[in-house]
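Mind having a look at this structure? Questions to follow.
Note that one protein chain of the assembly has been removed; the remaining protein chains are unaltered in position.
Letters A and B mark the chains in the order given here, with residues in each chain numbered from 1 onward.
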Amino acid sequence: MAEAGAALHLRSYFQIAWLWIRAAWQYPTSFVLLALGNGLITGLDFVGLWIMFAHLDDLKGFTLHEVALLYGSASLALAVADTAIGSVERIGTYIRTGRLDQMLTKPVPLLVQVCADQFTLRRLGRLTQAAVVFGWACTYVDWTPLRVLVAVSMLLSGGLVFFGLFVGFSCVQFWTTDATEFANAFTYGGATVTQYPLNIFPREVLVGLTFVIPVAFVNWYPCLYLLGRSDPAGMPEAFQFASPLAGVLTMAAALLVWRSGVRHYTSTGS
Amino acid sequence: MSVTGSVRSAQAPLIDVRDLERTFDVRRRVDGGRRRVRDSVLAVHDLTFSVQAGEMVGYIGPNGAGKSTTIKMLTGILVPTGGHVSVAGLDPSRDRVELARRIGVVFGQRSTLWWDLPLRDSFDLLQKMYRISPARYRDNLGRFVELLDLGDQLDTPVRQLSLGQRMRGDITAALLHDPEVLYLDEPTIGLDVVSKGRLREFLRALNDERGTTLLLTTHDLQDIEALCDRVIVIDHGTSVYDGPLAGLHVEGGSSRTLVVDLVDEAPPVEVPGATVRRVEGPRQWLSFPADASAAPIVAAVAASYDVADLSIQEPDIEDVIRELYSRGAPEPLG
Partner (left out) sequence: MVHVAVATRAFRRYSTYRAATLAGIFTNSVFGVIYSFAYLALWSANPTAGGYDAQDAVTYVWLGQALLMTIALWGGGATDDLAERIRTGDVAIDLYRPVGIVGWYLASDLGRAAYHLLTRGVGPTLIGFLVFHISLPSSPLTALAFAVSLVLAVVVSFAIRFLVASSAFWLLDQSGVKVMSGAFAIFFSGMMLPLVLFPGWLGTLARALPWASYVQVPADVWLGKHTGVDLLAALGFQVLWAVVLLVACQGVLRLATRKVVVQGG
């Protein structure tokens, strides 16, 4: 029953998203420029990392290929989440303009509508760039069947973690509608922090990124396994396989926050 | 109870509102902005009314009177802080998604249509969202498009439609799933006279053909006069009048006007039961209570003065409502 419901919601999501894609195509020049521009931003981002390595042999023991693996996987997970549900960042605007009220009178779950609203493929730029970097870095990995499995589960779980961060922290806007930027600290901030080997940070930061904002599971722990490296911080080896758990937990927490956000909205009307 | 209401009183009402209350917490600055205090404001209180299936009800009141707060509670967007509300047997805020299938909502100035795409695409998506069967969808779309004269616009991007066409598109969008109730918020705002007339005709036909219940908030009293047998006037969060449109005149203490054209200019006419409001040359305006008979006044005037012509003006409903509002007790805040 619940599964049938989920499939139905997913279908609604794609139906709404499809209409937005078609709407965006009405302005092909802007569409192409936006996709190129977004690709350029992330592309130059990686050039920056590459320039750093012109001054270094390794970053706290990690070579350019290894950092590229971290960068590519984090960027890919973020891009998937951002493309799929990035619109959730706009809740505050939807509240102010009354659009949220309109959505509340439709028979499709609010979260589905909010995430699909103004769906845009322009983030394809980031997705492509991340995939290229990740693909390149992958050629330096000694693949085993288990590593393939860990890599696939890493990307899926990473996507889930960022899903959760996008939804959870955007919910702040149910309480203060103009605090849009707050969520960026955790979503884009999370993606930026995981571009680097986490051993460049003090141990307290790593603990925070493991147990509080669990972005360390997006790439750091599973990549250690892919690269066959021991954990420089001496965290339990089991963490390298725990990404799916972190993804599910983050998502569940985010859905709880979402529900209380919607309840707050319908019980205060603002 | 309205006229239609009493006829159908055997059924349970479609919309049932009892002692509905909604307070809002607001933070206010006092002492020139130094201190912030929490206040509780009563947006809606002691609101009781019911609407039977098939009624067309005008829900009117000044800005900030609590109209949209009520509509939000009826649609489940807002949870009441007290009292009871049910629509089609459902608790709106608890069964919001289920209720959504059975109601239609049109917010006057906010379109739900896809700006850059042809009208048809928005309708097709709604068919999927509401899971309307293809046969019913085809029938409904055909019927509404015909009644609303939208046939040529179906394949036009919404951004190229006129305001009136867009509003008709929005109304069609709200009706494709055969809702039992249609909430309309200022549906004729900004439309030209022809468009307004056509829209009203359509809403009447919709009510005749399908028995769709209509709850209409509007500032345009002609909408009410053309469509609603019954009006509910809300002011300061509570209903100050509920009944037939005609009765509003009595309740509002409205008056009719006798316009007298005398043969010669004269000082203000003095007759029992009427007072002179205005004098302009030989023409004088006398007002008398709307529920009083004009005959004795006309007779008294004719007996004492040389009258060239007489005419009677019916009360202006806007004045009546203004009068009702001004009598509403001012809300004690805080």
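Just so we're on the same page, a residue touches a chain if its C-beta (ideal position, glycine included) is under 8 Å from a C-beta of that chain, and two chains touch if they have at least 3 such contacts.
Just so it is clear, the model here is predicted, and its values are computed rather than measured.
Touched by the hidden chain within the whole complex are the displayed chains A.
Contact with the chain that does not appear here is found for just one residue of A:Thr29, A:Thr139 or A:Ser230, A:Thr29.
For the chain left out of this panel, the touching residue among A:Leu10, A:Val148 or A:Val205 is A:Val205. Considering A:Leu10, A:Met52 or A:Val152, the position touching the chain not shown turns out to be A:Met52 (whole complex). Within the complete assembly, residues 27, 29-34, 36-38, 40-41, 44-45, 47-48, 51-52, 54-60, 172, 176-182, 184-186, 189, 192-193, 196, 200-202, 205 of chain A touch the chain that is not shown.
Everything below uses one rule, namely that only the chains that are shown with their structure count from here on.
Partner chain B is touched in their complex by these residues of chain A: 11-12, 15-16, 19, 22-23, 26-27, 97-99, 101-102, 104-109, 266-270.
Chain B contributes residues 22, 24-25, 69, 72, 75-79, 93, 96-98, 100-101, 103, 105, 107, 110, 112, 114-117, 121-122, 125, 128-130, 157 to its touches with chain A in the complex.
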